[in-house]
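Note that one protein chain is taken out, while the other chains of the complex remain in position.
Then we have chain A:
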Amino acid sequence: MTDMPASPILLSYARLRQRRKRILSALTLLLVLSVILDLSIGPSGLGLSRSLAALIGAESASQGDTVIIHYIRLPQAIAAVLVGAALALAGAEMQSILRNPLASPFTLGVSAAASLGAALAFVFGIGLPGLAHMWLVPGNAFVFAFAAVMLLSLLSHRFGAGTDTLILLGIALVFALNAVVALLQFVASEAALQQFVFWTMGSISQVSWTQLFILLCALALCLPFSLAASNAMTALAFGVDRAASFGVDVKKLRFFTLLRISLLASIAVAFVGTIGFVGLVGPHIARLLVGEDHRVFLPASLLCGALILSLASLLSKTLIPGVLLPIGVVTSLVGIPVFAVLILRRGKL
């Protein structure tokens, strides 16, 4: 028995799989380059060589450089990668189980729910009992975002709501939550309003190492299960009936996938605020690059999301010299035109 494919079809299939592996490697390489660039650019003017020296703890690096790299640039660069990866993986899985290319944590109300939770913390100081003050906003955002996905999950699981219905409910949820948030903004004090508005713009500049560690754990926890379910998710792309007749327990698949989505999306949004479109655009680019075999599509989505947010982090520092734009603003500026194109070309992607 040999593993060498014999027919020309199998040879070209083997080449296709090789090509996809190369695309994954290229995305990884680009991501590494982007992170290095991201580390070497910032308002303090540390260039590439000094940044790298400080990063690896070289003797030539000054204490100031080391502090800037280790406490400012490195956490931000890693945050961009982890948040982008988490949101894009969540978006890819959401699009797959809802079988809708417009699904993402941002479009289905997860970010809006997190905003409401954050607004309650900023405006009224309402939060989970027993939580330290610094965790009030992320704690609230997490609980609300998690509740939003659970609500969608419940509707899908218990009442058999169709995927189109879920998308419409998600959109309704976005409007309803935004209305409540607007009301809170109306009654908020000036200081609270300022903090909240900054949070809603999405920023990775305030992320702590502890938060990054939590996000990394969430990704490390979810990714193996996502990959294990990848064949079942590809099957679901053919419709619920076909997937079930292939032997997929669709209800179970949906429930556990929504659980993973809620963990990834709500933790990411809780720590960095509203960062739109990464969860939507990342999977779309991945789909164009590697197709819809989820064994490759899911890692490609994760890498695309990480790369997009890492590049957005770079742009947020370089678009207006000397000004650090909130990263959520940058992703929205890039994401909205892409989103519009997706809607106009719906069904073709």
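Just so it is clear, a residue touches a chain if its C-beta (ideal position, glycine included) is under 8 Å from a C-beta of that chain, and two chains touch if they have at least 3 such contacts; residues count from 1.
Here, contacts and distances are computed from a predicted model.
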Which of "ABC transporter ATP-binding protein", "FAD/FMN-containing dehydrogenase", "Metapyrocatechase" or "Sarcosine oxidase subunit beta" matches, in UniProt, the chain that is not displayed
"ABC transporter ATP-binding protein"
The one residue from A:Ala112, A:Val207, A:Val248 or A:Ile285 touching the chain left out of view is A:Val248
Missing-chain contact, candidates A:Ala14, A:Leu128 or A:Leu183, resolves to A:Ala14
So which of A:Leu74, A:Ala235, A:Ile308 or A:Val330 would be touching the chain we can't see?
A:Ala235
Need a quick check: the contact residues on chain A for the chain that isn't drawn.
2-7, 9-10, 12-14, 16-17, 227-228, 230-232, 234-235, 237-239, 241-249, 287-288, 291-295, 347-349
